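I'd like to ask you about the structure that follows.
What you see is the complex with one protein chain gone and the rest in place.
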Amino acid sequence: MTNATKNRLIDKTFLIFGILATLFGVVILCIFIGNIFADGISRLSFDFLESLPSRKPEKAGILTAWTGTLWILGLTTLVAFPLGVGAGIYLEEYAKKGWLSNILEINIANLAGVPSIIYGLLGLEIFVRIMGLGGSLLAGSFTLSLLILPIIIVSTREAIKAVPKSIKEAAFALGATKWQAIWSQILPASMGGILTGVILSISRAIGETAPLIVVGALAYVPFVAKSPMDEFTVLPIQIFNWVSRPQHGFIVNAAAAILILLSITFVMNGIAVYLRNRWQKKVKW
Amino acid sequence: MNKTREYIIERLLFLCAAITVFTTISIILVLLVEAVGFFQEVSIIDFLTDKEWTPLFADKHFGILPLVCGTLLTTFIAISVALPIGLTIAIYLSEYAPKSFRKIFKPLLEVLAAVPTVVYGFFALLVVSPFLQKFFPEISGFNSLSAGIVMGIMIIPFISSLSEDALYAVPKSLREAAYGMGSTRFQTAFKVTVPAASSGIVVSIILALSRAIGETMIVAIAAGQQPRLTLDPTVPIETITAYIVQVSMGDVPHGSLEYKTIFAAGITLFVFTFILNNISFYIKKKYQEKYD
Partner (left out) sequence: MVMTTTDIKENNKASITEIDNLSKNIKIEARNIDVFYSEFKALKDINMNIYENSVTAFIGPSGCGKSTFLRCLNRMNDYIDGFKMKGEILIDNKKIYWKNVVVEELRKQVGMVFQKPNPFPKSIFDNVAYGIRIQGVKDKKFIEERVELSLKQVALWDEVKDNLKKGALALSGGQQQRLCIARTLAVEPSVILMDEPTSALDPISTAKIEELLFELKKQYTIVIVTHNMQQAARISDMTAFFYMGELIEYDSTKNIFTKPKQEKTQNYITGRFG
């Protein structure tokens, strides 16, 4: 075999490996989900959604879990959205370039890489113990807000960077103050990108389990949370709890709950992707 | 009047940014304070050299090595899965695949990273382990192999997406020089493009490692709760993260030595990931493609 033929063969072989590798991930994911679907679909019913947890798998439902997830979603958004966007605006528009802003940037990059369970430990000491919030929804959502803050900040900054400076200049030339220019021109123009980042990070937050376990979200919560100071559970923790039980009925429940959790996650990610596409089309400078 | 409003708004926004500093300082303080309390009762030599970790039993040992070993073992398995697959995908998408294919599959792969880890844990315990047991019946129900494999699948996009970005950033002119001399895509990729993008690829691997080390739920569900100093992937082990979860689920009184162990474990984890993350930032900064 000549050298050229050998090289062509290697080239073609790698091509096949490449396609296989790419398909592998996607195919495995489909197998996972198909499997879970088969296991859990039978259990999905309004009854399942409306029941409290119970020691008997046939009776147990996810009412407290999905309401807890909704609470966490709402509270975390309420806290993390303004804080994260505000910090992003400050860093991008107000902070003077120099060693201070460099340190802030490196710090945020570091925070983004800290394992989520460490945030749980942080929340446990600061929110649960020192601030006395106990294992409440507030403690949980504060903890998750700190976790996703770096992501929101980074995506806010990227969205603002994408707005051409000429828009800001035009606003200043017409007599706008700095905040007027930001509020009336830059924020509206970057809102698509900002929202995308926020939705993606909230979607990540509601899939988080470890930090909430550490903060004290309970595994067995036989009531629906009614106030931010209440104790709570969320879908991922309920799933974790059921997966750890030997009875087959609980496995089925876990699979069904996973389907609900995945649906929420995929819907949110879908909205974020749609927003990103729409926003990028609009930004035809 | 306008000036006061502007000033107040700027201060408020600054406070938002300052929260990030507060977070970092708090993490370090919390971990340090509790860990210092821990090390007042347990000698650091014991912590680093004892081969057993049994703080919750009657006969207490506080050697962190078994937990570290469990973490590293699962991470190693995960990277062994994710690295070859992820890199192959990256090279394929960047050097071979038509643009339309890349446009569809790159985001599709990123879905892998968006799935909540508790779902992966379910899969590791209830599908992968039984599947492996069909071929190797001596594998126990909880083991690091299943968890590691599933974790590897989860971190494929870390390597594939970031490496692909690095490859994409290599200027066309370099490739064209190689093609012009008669190289195949394979030769160009491995002899020209990959070396040119090597810093970006290395960064992606380090970040994937860091992610794997910090992963909790997959190992908490599927790898077991038996801290063991072993390289055997078929037996139950416990990772640092799973231990913290185990204690949090239980009834450990605040302030007790057992309580402090989760912070000792936490600070160990933090040190590992902190070092890895900053190495990756350093590499990224130093070898940033000077092609612009």
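Order of writing sets the labels: A and B. Residues in every chain begin at 1.
The rule is simple: a residue touches a chain if its C-beta (ideal position, glycine included) is under 8 Å from a C-beta of that chain, and two chains touch if they have at least 3 such contacts.
Predicted model only: the values in this text are computed from it and were never measured.
A.B. asks: Sort through A:N7, A:S51, A:N107 or A:Q180 and give me the one touching the missing partner chain.
C.D. replies: A:Q180
A.B. asks: Please pick, from A:A21, A:A171 or A:I239, the residue that touches the omitted chain in the full complex.
C.D. replies: Checking each option in A:A21, A:A171 or A:I239, the one touching the absent chain turns out to be A:A171.
A.B. asks: Considering the whole complex rather than only what is displayed, give the residues of chain A touching the chain that is not shown.
C.D. replies: 96-97, 164, 166-167, 169-177, 180, 184-185, 189, 282, 284
Criterion: only the chains that are shown with their structure count from here on.
A.B. asks: Can you check how far apart chain A and chain B are, centre to centre, with Cα atoms defining each centre and the answer in Å?
C.D. replies: 17
A.B. asks: In the complex of these two chains, what residues of chain A are touching chain B?
C.D. replies: Residues in contact with chain B: 4, 7-8, 10-11, 14-15, 17-19, 21-22, 24-26, 28-29, 32, 35-36, 82-84, 86-87, 89-91, 94-95, 104, 106-111, 113-122, 124-126, 129, 146, 149-150, 153, 177-179, 203-204, 207-210, 213-214, 216, 219, 236, 239-240, 243-244, 251, 254-255, 258, 261-262, 265, 269, 273.
A.B. asks: Okay, in this complex, where on chain B does chain A touch?
C.D. replies: Residues 2, 5-6, 9-10, 12-17, 19-21, 23-24, 26-27, 30-31, 34, 84-85, 88-89, 91-93, 96-97, 105, 107-109, 111-112, 114-123, 125-127, 153, 156-157, 160, 182, 184-187, 189, 207, 210, 213-217, 220-221, 241, 244-245, 248-249, 254, 262-263, 266, 269-270, 273-274, 276-278, 281 of chain B touch chain A in their complex.
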